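Yeah, one chain of the complex is gone here, protein chain that is, but the others are all in their spots.
We call the chains A and B, going by the order they appear; numbering starts again at 1 in every chain.
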Amino acid sequence: MTDRQRETRMYLVGFGLALTLTLVPFALVHWGLMQGRTLAITIAVLAVAQIAVHLRFFLHIDLSRQKREDLQLILFTVLLLAIMAFGTLWIMGNLATRM
Amino acid sequence: MSGGNLHPGLNLGDHHGKAHSGAEAVVFGFWIFLMSDVVIFGLVFASYLTAANPMGMAGGTGPAEAFDLGSVFAQTVILLASSLTFGFATLALRHEDGRRAIARWLAVSLFLGLGFLTLEMRDFAHMIEVGAVPQRSGYWSAFWGLVPLHGLHLAAGCLWIVVMLAQMATLGLVPAVKTRLLRLGLFWHCLDLIWVAVFSIVYLGGLMP
């Protein structure tokens, strides 16, 4: 297989995976196949999986040595974002329960 | 992909010479910008979640009356397809298929992007009709601060495609144009990535049974 074919296939695989990961949660909500907490967690997991698919297949981020800088940057962003976003939810949620 | 990757996203490859090596710093810088933008979105999401409760809705219209799952699904698929076609544009650039081929895939992506925006506008119009306006409640303020923010980014991306089409026509595929196309690709894919969070949290979360 040439480089070109391999790369094209990579995009197609990514597209297929992402489409599946989209179809499932929409179906779950549309037909009410799950409820409440389970559904919320399922949607969250599928979304994270799909984001990983986008990063891997469309943005070509991988664990190879050469691109460590980018990976570090992403992980660092995720760390800070987690601190900020979960901190916000924690603080504002705590305040809401005490109103 | 073979070795010689210098930056995130699809690389031009060594056969592009100076355009490839010159892309390293520029694309890395753009990647940092995208991460900063991701933080902006993250905080707007967090604010949305703090308002997504009865207190934030203040007795107004809820998401169930305002959202249209079918339309959101269509938007999602269209945007995903545009990511794919943009990927093909980048491949055409990397493998030197020529301006024509690149422009064709860019045009398809642009068309899909505009289609997405049209559907989104229709949804917004419906929301305004049923009273889901930002002036109504903290919840709708948070919604209108978040989803149109993504829409605005996408509109900027469309404008950027138009500019790139013009630059390919006038300047040709000079190194600067090539690295801009690479960055535009990252931008486009990132917006799709953020849309995953939008439909999961806002739309599916709002319509959960």
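Following the convention adopted for this analysis, a residue touches a chain if its C-beta (ideal position, glycine included) is under 8 Å from a C-beta of that chain, and two chains touch if they have at least 3 such contacts.
Definition applied: contacts and distances are computed from a predicted model.
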Consult the UniProt record of the chain that does not appear here and report its protein name from "Cysteine desulfurase IscS", "Cytochrome bo3 quinol oxidase subunit 1 apoprotein", "Phosphate transport system permease protein PstA" or "Carbon-monoxide dehydrogenase medium subunit".
"Cytochrome bo3 quinol oxidase subunit 1 apoprotein"
So there's a chain missing from this view; which of the remaining chains does it actually touch?
A, B
Thinking of the whole complex, not just what is shown, which of B:138, B:151 or B:205 touches the missing chain?
B:138
With the full complex in mind, choose from B:51, B:93, B:154 or B:204 the residue touching the hidden chain.
B:51
Contact footprint on chain B, counting only the chain that is left out:
24-26, 28-29, 32-33, 35-37, 39-40, 43-44, 47, 50-51, 55-58, 60, 134-142, 144-145, 163, 167, 170-171, 174, 176, 180
In chain A, positions touching the absent partner
69, 76-77, 80, 83-84, 87-88, 90-92, 94-95, 98
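The rule is simple: only the chains that are shown with their structure count from here on.
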Whole-Å separation of chain centres (CA-atom averages), chain A against chain B
15
Would you mind writing out the residues of chain B in touch with chain A in their complex?
1-11, 28, 31-32, 35, 38-39, 42-43, 45-47, 49-50, 53, 55, 69, 73, 76-77, 80-81, 83-84, 87-88, 91, 94-95, 186, 189-190, 192-193, 196-197, 199-201, 204-205, 207-209
Contact residues on chain A for chain B in the complex?
3-4, 6-8, 11-12, 14-15, 18-19, 22, 25-26, 29-30, 32, 35-36, 39-40, 43-44, 46-47, 50-51, 54-55, 58-61, 64, 66-67, 69-70, 73-74, 77, 80-81, 84-85, 88-89, 92-93, 96, 99
